[in-house]
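Only one protein chain is missing from this complex, and each of the others stays in its spot.
This part shows chain A:
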Amino acid sequence: MKMANSLRGEVLTLYKNLLHVGREYPKGADYFKRRLKAAFLKNKDVKDPEKIKELILRGEFVIKELEALYFLRKYRAMKQRY
């Protein structure tokens, strides 16, 4: 396994951040974790740095979307209650 790639750290950070954000996923953290792992494994053979960067950006986009989803969910619940 020679992946002496400078992007390795970035990918790992992204994975950790996604795991953290996924803990609050409405369908459960386990569901999210399985899907997350599958999504990362699917692209494990990607070698092209440009392509990897693109995938990292997509992961960051997913984090943003999840945060927005949580915010909206909370806001709607609060609005409904109060």
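Throughout what follows, a contact is a pair of C-beta atoms (placed from the backbone, for glycine too) under 8 Å apart; a residue touches a chain by one contact, two chains touch by 3 or more; residues count from 1.
Convention: contacts and distances are computed from a predicted model.
Comparing "Queuine tRNA-ribosyltransferase catalytic subunit 1", "Electron transfer flavoprotein subunit beta", "Ubiquitin-conjugating enzyme E2 G2" or "Ras modification protein ERF4" against the UniProt entry of the hidden chain yields the protein name "Electron transfer flavoprotein subunit beta". From the options A:8, A:34, A:53 or A:74, the residue with contact to the chain not on display is A:74. Contacts to the hidden chain, counted on chain A, fall at residues 16-17, 20-21, 26, 67, 70-71, 73-75, 77-79, 81-82.
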